[in-house]
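What you see is the complex with one protein chain gone and the rest in place.
Then we have subunit A:
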Amino acid sequence: MNAATATPLQSDVLLPERLGDLTGLNEFGLAGELLSTLIGAVIVGSLILAMTAVAGPWAKRKITASFTDRISINQIGPAGIGIIIADAVRMLSKENIIPENADRPAYDLAPIVIVGSALLGFAVIPMGSGIQLADPEVGLAFAFAVAGIASIGLVMAGYASGNKYSLLGGLRAVAQNVAYEIPLVVTGMSVVLFAGSLQMSTIVDAQAEPLVDLGITAIPQWYALVNPFAFVLFLIANFAEVGRNPFDMPEAPAELVAGYQTEYSSVYFVLVYLGEFLHIFLGGAIISTIFLGGPDGPGPEALGIVWFTLKIWGVFFLTQWLRSAVPRVRIDQLIEIGWKGLLVLSFANLGLTAAIVGVIA
């Protein structure tokens, strides 16, 4: 959005408040507020889950197929879209096989932790068109923190499955997350230096300012354009953080069978699988918010959610592209890249950004 003079919806009124106003629940005090927050959460959750439902059984197959010279699903419904329902029925109606050696309840909790941590992250993401559940001052830190919880879920899944492949996958997940969380957060910090705030709405608003004015239109001040170096660093660290190619160590199909998720079946598998997609989308959401201007885009403000969704899907598309085209690095190489490469670069980036921001200020 170029002329960001109109009232920025996302920063002023949060979704629960608006719902409260709309339904009149605000008049019932705390209970009403809670209820409207809950309704808001259900709306946001459904939105995100609907996206993963499209992405998991359908879009992923279609995208991979077009990269790999295949047609893939095309029988049920137009372009095979009905596979979503068919897959849901199939997955949910399967027997949930729980290994004898599974360490319960850790085994049962792991999928929930993986899914929950990702869903929590969306609470602070401004999705445009006024859809944002909460806007705390520590928004970005909160998003990083809850996304990081997922690695606990992976370790739990890995160790509680009682399977050596799972264990190896879980161990890799920890090593990887520890190594890449730091560059991820440090690179995120450079954005905070620009925006001067951890609050998501402030970061988004700051990016709506024009960077270069071209008269008729203007190039917005998205931090991906202001600091492409940080953007690339963050993107790489993010792929490692969510365990996508070329960093899909914890799963490593062909090496570890399916890594930490080897022993999960039926509903649990759905959850784990869902969690993966949620984390890709959460990663995409954080990237969109802090580097791509969040819901910013041409057209009226109400289109914000569309732009935002497109940006998330862009990141998702990129993960699938990499999956088809890029080899997997080895675990020791991954750790080496993380500690010796990305960490140093991310601090260099932080220092540089600080210097630039200081000079401008």
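Keep this in mind: a contact is a pair of C-beta atoms (placed from the backbone, for glycine too) under 8 Å apart; a residue touches a chain by one contact, two chains touch by 3 or more; residues count from 1.
Going forward, contacts and distances are computed from a predicted model.
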| item | value |
| --- | --- |
| Per UniProt, the name of the complex member that is left out, chosen from "Methylmalonyl-CoA mutase, C-terminal domain", "NADH-ubiquinone oxidoreductase chain 49kDa", "Carbohydrate ABC transporter permease" or "Cobalamin import ATP-binding protein BtuD" | "NADH-ubiquinone oxidoreductase chain 49kDa" |
| Hidden-chain contact residue, picked from the options A:329, A:343 or A:357 | A:329 |
| Residue among A:17, A:33, A:103 or A:255 touching the omitted chain | A:255 |
| Contact set of subunit A toward the excluded chain (per top definition) | 64, 67-70, 164-165, 168, 172, 245-246, 248, 252-257, 323-333 |
